[in-house]
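Accompanying notes for the structure given below.
Of the protein chains in this complex, one is absent; all others appear in place.
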């Protein structure tokens, strides 16, 4: 009697830190909330430290552990591999899993380099021809407010996009005495705020507008170059603390982006504002249940940004949850994400965001780093049309 | 390897509508998030319609169903009964369960009448002597922002309480064509907005202040007296659509309360503002991760209400969840609630809010109805000291 | 070349404290901003202390001073008397001025008692038959946001009014050591927060809804009964510190009102929220350029309270000021007020709010005090229809 959601699919999750915890939560609950074509089973948890992995598996509810991800990928009871490791191992794990015929959900940024991302995208395309699905975990697409904004923009309600401004502000490095972590090492994380936070707002902006970034002018900075490594020594910070860039979109919009871990008092201010010819939208993840929408067609004396509580029956993903005004939290976005992934697998379609979408973000990140290293010079993003990739006034 | 949280305890849940769904979610996840002394097992779901109950059990993950709550209470594999039915059956189920030695979590309001609530409180006190625990499900106490406000007030940071203003505003009855439900029938629900919404703000205000309401002056209203019953006829609305009352607290504070389902545009505006001699707080559930706090000791030119994001490591319940700024939602409050209940059971202590706390709220609701029926005349709340229960003037 | 606004009219202003200063500012500027049919001239300032009055006259730009208001009223160069004294002298000055054929603007509350207000209203009606105009200075009607709300409600955009909630929260008495002032003496001020702040929200609520309050149930309180009088002794506070009341309106709406000087952290939170069958509005004077409007006809998934910046060309009073988004302040409301008064004088019509409107507010204040002294019992407001003046129940 405890079944729901049809045929079972074994989930093998690699990585058991923050992302591993929240992904587990999603897999555990998704079929209890949504009508899914498949019932996920928490088959195996992967991690290099056996004791820690076993403790995490017991906590999260996994049936088994593996200390080598290759063994996890090879398990017969694993039909889907969820990659929650640091970026330096994404390509190896994801490609191996796809080649083994396992569906793959991979955390963002897709990889640490464009080259890795390209190989992953190739593997994903090849796997898709065999019915094996892949998705990159840009969970902010699954915030109901942003999903609804995308719907409105896609319906033409915003008109032509003129301005995009996106920031992702955190403050956990404000304190110069905060310790080193793998997130501050280029060899593990690829980049700093740029890949961790900037990747989210690049994807979110491309998702909501339905357009691509064609070029950037960028600046990066590292405020604190050494931090205590926990062993009494100083570790070297080899990534950016902040990245800012200007950009243009395929449709002619101009944009600014900023990612930082030094915005004292801002905890998770993933913000997106878009001004179009017909309407404008604004969003701040710190108030994630609200979408602010200005409809330019409202009479001038009655126009204003509306605070839409995105908890109504007609809003995406809300069918699974609670009545209006009973807001959702961060983890719900992951439950939505895996619901969408299971739906695509069940339907035999390619889910979004695809590895190609992840590659597109990676190319933007690469252009940002290239520009920042070259006097902020305008840098086209590979794979977008040259005609729009020009900078500066007229 | 899939165990966590120690010894198992079977949960028998009666009722499978909105509250049943959200309680199930909490029982399913609590030990995956918090360190609980007991591991809940979703043993049995109770409901009168067998087909619907079976479907719900499959969806939520219960192992069995019962169509008579007496059978559910009697099951050997049920150690805890969770009462999520309309108010008219709370007393019977809860008392039977307590007498059978089962711990009881009961939805609010505790009962439909003071007399029922008194019997339940008697039963709860008797059960406690046998180590059987009971709790009433005022989940808003488990909103981290309100839990933190309570901590600050308890620490003396607010000083003496002078003003309390509380509203609980919804709008789902704004449309005069919205259909009848059991919530609009006095025989099932006891009262309307008063018991459903007013009970929450009465408990929350008493919880955060640590004081009791001593008397009230009240007004109730039913705007729409007949609604379509779904069978082509008109059903009679026999409860209040809105209840407003003034009140005094044991410490001398004055207060206003308002509950309504007709505040067009307000979806779940459960709001509480308290002004003290040293500080003030404000809260709105529509922005549930925020506590607004004004510290009167700040220099005049730098003082202001602070928007505290209640997602920091030191905030109550946050140890189980995500990093700062990654907000929680409505369902998390239930996970906190059952975590606290399991902790109390494990520790052999009486949890709060107790059935006596539920009874105190019931007495306030009763005083409200009494006053509203008697020209809004000041009406003392039974069980609070007479000295403070005076109204008007100075 | 320095003339504007047509024929000159001499203004005699009695009182030179806070209200005198802001009224002077309005008279000095009104014809420079708006097209007025008359050009005000600051003819004479009245005050009992000659030295202080002379200093104030020089500062504000008055041509002469008078230490006896009778002399000011009698001056040939004074065609309009502006009464900015404490409430105990309103009736005497205003009635004498009206009888002398001078137009009268009188600060609120109109008087300290209903009896005084009635005599003033009689005098005003008599004067009007001779073309002499009178107005009571409820300046919040001239906040563009509230003027626009009134327009929308008057146009039927809100539908039937169901809920009104109004508060006027200040905190300047929070400190128990704050000194005595005339505002805390019943003989001078009539009442405390009730008359000073409560009068404003009563008038504003009646203005915006276009309805009258028919009855109230009330509670008042004095938290600090003695305060230092500046001479080393303790003065007795003989007015209310706070007044709260429930109310019903002629159209069937229910309401709550609260006025206090003890809401720590709230500086001038004159708030009004109205929920109707078609729309809702919300306003807070601390953000006075914003009107929040929820249109119930918006599609459910796009509905929300709109933050309307009331600085658009089509908004009332904005024709005289600055471009959109360039907000106004407190003093502008007085400039609007005297512009409306001059316009009415020029057109030979009776301006609003009239002394009768002031009397209506006075009767509500009286009912509040009566109820508060009688166990909060429901108390009809004199002059409203008995049929609606019933309380409680259904």
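All chains are identified by letter, namely A, B and C, in their written order; residue positions are counted from 1 within each chain.
By definition in this document, a contact is a pair of C-beta atoms (placed from the backbone, for glycine too) under 8 Å apart; a residue touches a chain by one contact, two chains touch by 3 or more.
Bear in mind that the values here come from a model prediction, so they are computed numbers and not experimental data.
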Among A:29, A:112, A:260 or A:354, exactly one should touch the missing chain; which is it? A:260
Any idea which of C:156, C:324 or C:383 touches the chain not displayed? C:324
Given A:37, A:235, A:296 or A:346, the one touching the chain that is not displayed: A:296
Take the complete complex as the reference. Which residues in chain A touch the chain that isn't displayed? 162-163, 165, 167, 171, 174, 176, 217-223, 225, 240, 242, 244-246, 248, 252, 254-256, 258, 260, 262-266, 275-280, 294, 296, 303-305, 371-378, 391-394
Residue numbers in chain B that touch the chain omitted from display: 148, 152, 291, 293, 295, 298, 300-309, 312-315
For chain C, which residues reach the chain that was dropped from this view? 1-4, 18, 22, 24-25, 28-29, 32-33, 42, 54, 57-65, 170, 172, 266-269, 285-289, 309, 311, 321-332
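The criterion applied here is as follows: only the chains that are shown with their structure count from here on.
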Per the C-alpha centroid definition, the whole-Å distance linking chain A and chain B comes out as 36
From the mean C-alpha coordinate of chain A to that of chain C, what's the distance rounded to whole Å? 54
What parts of chain A, by residue number, touch at least two of the other chains? 309
